[in-house]
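Please see the structure below; I have some questions.
Coming up: chain A.
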Amino acid sequence: MSLLSRMLPTPGRSVMLLVIWLMLNVTVSLGHIILGSVFAIAIPLLCAPLQISQPRIKKPLKALKYFFMVLGDVVVANVQVAILVLGPISRIKPGFVAVPLDLTEIKPITMLASTVTMTPGTVTAELSKDKRYLYVHVLQMPDDEQEVIRLIKDRYESAIKEMFQC
Partner candidate 1 sequence: MNFWLELTVSALLMIGGIFVLVGSIGLFRLKDAYTRLHAPTKATTVGLGGILLSSVIYMSYLQGYVNVHALLITLFLVITAPVTAHILAKVAMHHKVKTMKSTQNEGLVDKAREQKAVDEEASSKNKGK
Partner candidate 2 sequence: MMDHLPILPILVPLIGGLLLLLPPFAGIERYVNRRVAAAFLCLLQIAISIALMAKVIDAGPIMYAVGNWQAPFGIILYADSLAALLVFLTGFLGLASTLYSFAGTDREGRYFHPVMQFQLMGITGAFLTHDLFNLFVFFEVLLIASYVLLVHGGGKQRTQANVHYVILNLVGSAIFLIALGTLYGTTGTLNIADMSLKISTLSGGEQVLAKVGGMMLLVVFGLKAAMLPLHFWLPNTYSAASAPVAALFAIMTKVGIYSIFRVFTVIFGDEAGALSNMVLPWIWPLAILTVIVGTIGVLASPNLRNIAANTVLISVGTLLMAFAIRGPEASAAAFYYALHSTLISAVLFMLADMIGQQRGKAFDRFVIAKKVTQPALLGALFFVAAMVVVGLPPFSGFIGKVVILQSAASGLDKALVWSTILISTLLTIIALARAGTTLFWRHAGDSSNSENESASVWQVVGVTLLLVASPVMAIFAGPITEYTATAATQLHDVRLPVSVLQLQGGSQ
Partner candidate 3 sequence: MELLYSLCVGVMTFSGVFLCLRGRTFPVVMGLMMLGYAVNLFLFSTGRLSLDGAAILGKSETYADPLPQALVLTAIVIGFAMTAFAVILSMRARADLGNDFVDGKEPPGRPKQSVSRWSSKQ
């Protein structure tokens, strides 16, 4: 293992930290870049013992795309939910669904679960112990519950799969 890789076990994270540091300080001065770099290198090193190794995002661009897709969905979702909430309560028909998973690693699953929670009317309630099913609570259940499952699997899970290439 080279010195560089030992110093920078997670370059992506380090870059992210540096960017965040600069955002926090609202500056791009050289002093802060140096200081930020120090932190960006030191903090992952310090955290290393507390990290369980997980697959990394292999395709950052896909991730970016995914991000904007979700962002759009979230906005839509909020409007929908707002209407639901403000309308007559009796119209709401909630329900549970169990989404079978193709993902196996916990990091992608988490990502999916978070996405599900963030998007329209769905909340990840539980992950089965063997990580094969995601239990989701749906605020407004369509007549066919498979519709929800399909949406989650096709729209999000596959995108995540691509991102992580697994």
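Basically, contacts are C-beta pairs under 8 Å (C-beta built on N, C-alpha and C of every residue); 3 or more make two chains touch, one makes a residue touch a chain; residues count from 1.
Regarding candidate selection, all candidates are chains of the complex that A comes from, given by their letters.
Note that this is a predicted model, so its numbers are computed, not measured.
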{"item": "Touching chain, any copy counted, for chain A within the complex - options 1, 2 or 3", "value": "1"}
{"item": "Contacting residues of chain A [partner candidate 1, same complex]", "value": "20, 23-26, 74-75, 77-78, 81-82, 85-86, 89, 92-98, 100, 113-118, 120-121, 123-130, 132-133, 135, 137, 139, 141, 145"}
